[in-house]
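Notes follow once the structure below has been shown.
A protein chain is absent from this complex, but the other protein chains hold their places.
Labels run A and B following the written order; every chain starts at residue 1.
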Amino acid sequence: MAQQTRVRSLDDPDVFVESPATIYDAVPPYPPRTEREAEFYHLRDGEMLINLGPQHPSTHGVLRVVLKIDGERVVDLDPVIGYLHRGVEKICENGTWHHAISNCDPLEYVASMFSEAMPVLACEKLLDLQVPRRAEYIRVLAWELNRIASHALFMGWLSLDLGGLTPILYGFIERDEIVEMLNALTGQRVLFNYLRIGGVNGDLNHDFMSRLGDWMSHAAEQVENQTKLINENEIFVGRTRGLGVVDRATALRMCATGPVLRATGIPYDIRRAHPYSVYNELEFDVPTREEGDSYARYLVHVDEIKQSIHIIDQVLHQMPDGTVMAKIPRWIRPRPGRAWVSIESPRGQYGAYVMSDGSDHPFRMRIRDPSFFNLSLVGHLMPGNLIADTMAIMASLDPVMGGIDK
Amino acid sequence: MSVLARPWSRLTPAGKVVLPLLGLLVFLTLALLVGFATGLIPGLIRFVGDLLGANIGIVRFVVAASAILLMSVPTAFVIIYMELKVIALMNLRLGPNRVGPWGSLHSIVHGLKVLGKEDFTPTGVDVPVFTLAPAVTFLAPVLGLLVLPFAPGLLGIDMNLALLYFFAVSGLSVLGLMMAGWSSFNKYSLLGGLRAAAQIISYEIPLTLAVVGVIMLAGTMSLNQIVMNQSGSILDWYMFKQPLGFVIFFIAATAEGNRTPFDLTEADSELVAGFATEYSGMRFGFFFFAEYVGVFILSALTTVLFLGGWNAPFDIDPVLNALGIRFDLALDLARLDVGLLFLLALGPVVGTLLIALPIWMLRSDWSFLKSLVIGFILLNVLLAAAVGVWLALSFEAVVGLGWFLVKTYFFVFLFVWMRATLPRVRIDQLMGFAWKWMLPASLVNLFVTALAIIVVSEVR
Partner (left out) sequence: MTDNALKRRLETRLAGQLLGPVRARHDTTEIRIGAANVTSVMSTLHDEPQLRFEILADLCGVDTGDAMQVVYHLWSETTPDWLRVIVDGLPREDPRVPSVTFLWKGGEWAEREAYDMFGIIFEGNRDLRRIYMPPDYASFPLRKDFYLADDAARSPGQGFRHMELTHQPPEALPENLLRRSKL
């Protein structure tokens, strides 16, 4: 039973060594590389390692978390990511600026309107390009719709990971309406590829507007219906309240952003903290909570949906006329320089740091994904909780592995 | 060979069926003739009849056991279909709608699929335990079915200690789950098995204590007797005499049957599939069946103990009498004489045509053959309904069975409803609930019941 594995030595890649680990152990078959790894994989009496993922039903993709458990209680954990790593940054360096849009699209596949904005906004900043106001408004409209679609799904996922079957389908109903709407606008349901350097690809059309009108007429009510099922549910509240509490200092220290940070009471929303696009012309609140637990994060999401509906309402009233594309050169070659752009995605701060060397492709394109930083919080939140709580905590951080693994 | 093979290959598929049947018919006729001529067959029949008559208890048991074993699988199918469909409706989905009308054959196809899958035994498992575990798990609810009184006179065994027996065998299921969890050589399975042990053993206690009140009231542990004690008006049901006990029993039964919100043993978002993670094919199917038969028997037991079993909630005869409605169904088919022959021969044909013709005339896009088939099916449905009504009016047991099933499936629906609505509790909340709330509450119920019995008897 104890089959030994032959593994590549870390010191010399050409040498194979007998690993002390059996194929059934979660312990990696190589000597520890860091102090932390040595500490983690040293098991005391009664402790056991268990692999959560990468094929686990509720790790939101291909996250693998090695849990060190004592009975049902999580003692320590080691998140292992990279199963979805594509090397987007490298791919972007090898393509033109236009290629980067569709390469960044699948990063945050639940709300891809945000990840595809990164190369677009960054390139516009490098080019010092003025985007038509109508295009800016359409972008805001698309972003906010996509934010609602993502948040609706979040509410469902959280409930599903707690064992509730129904809310996820209600969430999907809402998401489907929005996704169909954006399909009418962009021609794609998930990876929209809609934003362009200098504007957007195509003006609002009749199909989109009629769907949007239908949806706006019952959007607020639909959110109410969805939240009614879980907001006051005794089991749901009992399982999320007081769970995975992050205080302000920890949240700042752990570089958390988005709803995770706002649930601790810090109103850090890029739309307000550092307004981009036309957000400073729009009226909306930044919902915050003080508790910092899973339930607070959930409530922040619910409030943000309502605020987004409010923003969409204003955008539709203030939508200016005009073109949706600026005049841009066919061959985009920004002057050498560097730029940092940052927007508020449903999961937090999406950022991009780009460098141009004057050629037609980015010299360096760094994508800052909010889920990546938010997910690193699990190391702080999970120890001491039960295995069942790992799901509630992980789902409330709302990670999207496409962005984390890049 | 080719002498036989060539003509055989020329036969149509129908011919390939009919020809062997003809051969068989000829053989059987000859055998029967010879048997009767020699007096062998009548002797055999007499001998077997005597044998069965002498051991009527065993015969009855074997028949009941076989019937119940056969019954358990369709019950599971019905509940699976019900769960799929009801949860789908609650989720605003369509649910299964491909196989059969409204997808009603879906769970049968499901069962066939499970049968057709590879029966996989992973490396490292404890093979005998791993193999036995599904059978043990399935055995527990099936054995429980044996003592359930479905209708007056319709029960496997009228046992004196039926309730005790029931809890004893349903406790067996935890053994199966533990075996599965331990032998699977998987940490998720192990956690699932251990959770099963902790949960089911904890909830056995309030489950049993909640029933003690009923036992005290009824003065017996025979389920049949308990149901008979509840006959009379609806207020005689123990649900109204033991409201707290009823609630405790239902909650504990939810935990006992591993149903949401207490389905921690196979919590799919935490433990993948818990104890069943490493199982595939029909072994997994056994766990599946066990769960749904378990739901059925727990609902049935709730019905029997608290909702009066087969007793009707109201007596329909006085109402009918008051309205002046009387059914006289003393059919004397023999009076028809030769007419009966005509009825049997022509009835189906005429009936089918009578239904099929209007359909054909209304639906111009249907062929006549299709209308005929639909007409024939409808005729059968109508006839079955007529026979059902006749049975219900003629036999008490059928009405009783009807009420029993209505009540039981109401509880099954309740289980499904909870599954669609509620999230799952955590293991510490679950255990805390059992020991901190359910156990004291069931003890309070017990003492109050005892006190009430004493007070009432003293007053009298």
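Operating definition for what follows: a residue touches a chain if its C-beta (ideal position, glycine included) is under 8 Å from a C-beta of that chain, and two chains touch if they have at least 3 such contacts.
Quantities reported herein were computed from a predicted structural model and do not represent experimental measurements.
> For the chain that does not appear here, which of the shown chains does it touch in the whole complex?
The chain that is not shown is in contact with A.
> In the whole complex, not just what's shown, which of A:His42, A:Lys90, A:Lys228 or A:Lys327 touches the removed chain?
Once the missing chain is taken into account, the touching residue is A:Lys90.
> Of the residues A:Gly82, A:Gly213, A:Pro320 or A:Gly384, which one touches the chain left out of the display?
A:Gly82
> Against the chain that's been left off, what residues of chain A make contact? List them.
These residues touch the chain not displayed: 5-8, 10, 13-16, 19, 21, 23, 28-30, 33-37, 81-82, 85, 87, 89-90, 93, 125, 252-257, 268, 273-274, 337-340, 342, 349, 351, 353, 355, 364, 366, 368, 372-373, 376-377, 380, 405-406.
By our rule, only the chains that are shown with their structure count from here on.
> Calculate how many whole Å lie between the centre of chain A and the centre of chain B, each centre taken as the average of the chain's C-alpha atoms.
Each chain reduced to its C-alpha mean, chain A and chain B end up 47 Å apart.
> Any idea which chain B residues touch chain A in the complex?
Those residues of chain B that touch chain A are 87, 90-93, 124, 185, 187-188, 191, 195, 260-261, 263-264, 267-272, 419-429.
> In the complex formed with chain B, which residues of chain A make contact?
For this pair, the touching residues of chain A are 1, 24, 48, 50, 56-58, 72, 159-166, 169-170, 173, 229-230, 233, 235-236, 238-239, 386-391.
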